[in-house]
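All protein chains but one are shown in place.
Right, chain A next:
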Amino acid sequence: MANGETMEQGNEEAGVGEPLISVRDLVVGFGDRVILDHLSLDILRGEILGFVGTSGGGKSVLTRTILGLVPKRSGTVEVFGQDLDTLNEAQRSAVERRWGVLFQQGALFSSLTVKQNIQFPLRENLKLSQKLMDDIAYAKIEMVGLKCEAGEKLPSELSGGMIKRASLARALALDPEILFLDEPTSGLDPIGAGDFDELIRTLQQTLGLTVFMVTHDLDSLHTVCDRIAALADGKVIAQGPIETMMASTHPWLRAYFHGARARAVRSER
C-alpha cells in the first residue's frame, strides 16, 4: 500500500508535541508588496493553534501558502515531515488527503447536496459501497451537530451556521489529521460561535485532530486555543498560551488583548 509508511507515523500517543507542520523563513508577496517576511511557525501535533493578526495582515495568506494555493517567494513548508516542494504529484495528493480545510465562506459545492458534498472526497479517493458512504456521511453530519435531514439539502437552503457545520463535515470526510479553519466563527451569533468552539474542541479530542485556526474571536482564543501565534509586520511576533499573550508588552498585542472588547470578554469569566 502506497501510504503504509505515512500511516505508521500517525501514532498520536507517541508524538504529542512534535511539529506536524513547520514553516521556515517563508516569504510571500504580491507585486512589490511583501506580505509575509521570513516567517517561521510550528504547528504541533494534537494542539489547537489560534492565529491572530490585523485584517489584511496575511493570516489567510499564510494558510493558503501552506495549502499551496498561493506561490511563495522563498522558504520551506514541511508538512508531516515532508518538504512540499520536493514531493511528486502522488506524494502530494497523499499529503492533501491528510488535511481538511474549512474555508471562510464554507466553499460547499453549490450544485451538490450536503451529503454529496461530504461523499465527494470519499468517492474520489476510496472504493466504498454506497451504503457505507451514506452511513459515513450521516455519521459525520451528526458528529458536527446537524440533523440528518440536512443531508439532502442544497447549500443554498442552509443558514450560515449550518453551512459552517456542513463544510466542517466535508473537511472531516477523510478523517484528516490536521484541520485548517479560516475564521470559523465569523458571521455566527455569539451562541452559535460558542457552540462551534465547543464542537471543534470535542472533535479534536474525539478524532485526535491538530487544528490550525485563523480567528478574530477573542472568546475562541480564550476557550479553545491551546496556543496562540500572533502575526504582525509579516512575522510571528509572539506565540504561546493565552497568558503569554496577555503578558506581552508588544503594543499591538496589548491593544488586541487589553482593548475594550478584550476587557469585556475577560470580565465575563
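Keep in mind that, in the parts below, a residue touches a chain if its C-beta (ideal position, glycine included) is under 8 Å from a C-beta of that chain, and two chains touch if they have at least 3 such contacts; residues count from 1.
Please note the rule applied: contacts and distances are computed from a predicted model.
Asker: According to UniProt, what is the chain that's been left out of this complex called? Choose from "Phospholipid/cholesterol/gamma-HCH transport system permease protein", "Multiple sugar ABC transporter", "FeMo cofactor biosynthesis protein NifB" or "2-oxoisovalerate dehydrogenase".
Answerer: Going by UniProt, the chain not displayed is called "Phospholipid/cholesterol/gamma-HCH transport system permease protein".
Asker: So which of A:136, A:168 or A:245 would be touching the chain we can't see?
Answerer: Of the candidates A:136, A:168 or A:245, A:136 is in touch with the missing chain.
Asker: From the list A:32, A:89 or A:149, pick the residue that touches the absent chain.
Answerer: Reading the full complex, the residue touching the unseen chain is A:149.
Asker: With the missing chain put back, one of A:85, A:124 or A:175 would touch it. Which one?
Answerer: Considering the complete complex, A:175 is the one touching the chain left out.
Asker: Just checking the interface: what residues of chain A touch the absent partner chain?
Answerer: Listed in rising order, the touching residues are 1, 3-4, 7, 10-13, 110-111, 113, 122, 125-129, 132, 134-136, 138-140, 142-143, 147-149, 151-152, 156, 172, 174-175, 205-208.
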